[in-house]
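The other protein chains are all here in position, but one chain of the complex has been omitted.
What follows is chain A.
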């Protein structure tokens, strides 16, 4: 219902508005266009058939050709009032246009609406939360990463001393065991030094091993710095305790004699 006019609910109405001139009940001579299954028909009502409700509306099939159909409307409504003729043609035009649009749309992809079922949605969400808690993702990822470290998928990038020597102990023979034992002792002292004797780090006996450790990590950093600057910035929030060690390493040992010492360790 618009501000000034009502809509007419009669299906034979020509304009759709409720007026005296466009009411099919109020006028004894009336015509409309209606479409069924994509074909348009012209419906006419005349006063002679007002007594026979069954035969009241006369139906004429219009041709599919637009211009021809307009001519047919004209010849059927030849002596009819101008208003009805004009409105019929307008309605016919509108109907053909929307039929064309329907045909075009059905050729394109249709959006299929699948209804969500609330119970199922809720059930799945709850199960997902529980699965998330059961998964303990952080722990699982950490475990997997440590597994990979143990199985040496990373190769020689990370050179953690105790770990490397554990492996060496298991894999090698007796004679190399003594060698690795000696190195292991040095490594242990070295590790201690790295923890609390940071100010004092020039110890000639462990020079080569310290060198090996720090240059390896240093090489890692250098490579990373070359790779991307943003990466090094991203590293700092993680490497809290390690950060203290870095200035020392950079200041003291700036040469790379890493390959030789690494082969010795293996």
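Just so we're on the same page, a residue touches a chain if its C-beta (ideal position, glycine included) is under 8 Å from a C-beta of that chain, and two chains touch if they have at least 3 such contacts; residues count from 1.
What we mean here is this: contacts and distances are computed from a predicted model.
Trainee: There's a gap in the complex where one chain should be. From "Ribosome production factor 1", "DNA replication complex GINS protein PSF3", "Senescence-associated carboxylesterase 101 isoform X1" or "COP9 signalosome complex subunit 3", what does UniProt name that chain?
Mentor: "Ribosome production factor 1"
Trainee: Out of A:39, A:68, A:101 or A:127, which is the one that touches the chain we can't see?
Mentor: Answer from the full complex: A:127 touches the omitted chain.
Trainee: Of A:25, A:50 or A:146, which sits in contact with the chain we cannot see?
Mentor: Of the candidates A:25, A:50 or A:146, A:146 is in touch with the missing chain.
Trainee: In the whole complex, what residues of chain A lie against the chain that is missing from view?
Mentor: Counting only chain A, the missing chain is touched by 108-109, 111, 120, 124-125, 127-128, 130-132, 134-135, 137-138, 140-142, 144-146, 148-149, 154-155, 157-158, 160, 162-163, 220, 223-224, 227-228, 230-231, 233-235, 237-239, 241-242.
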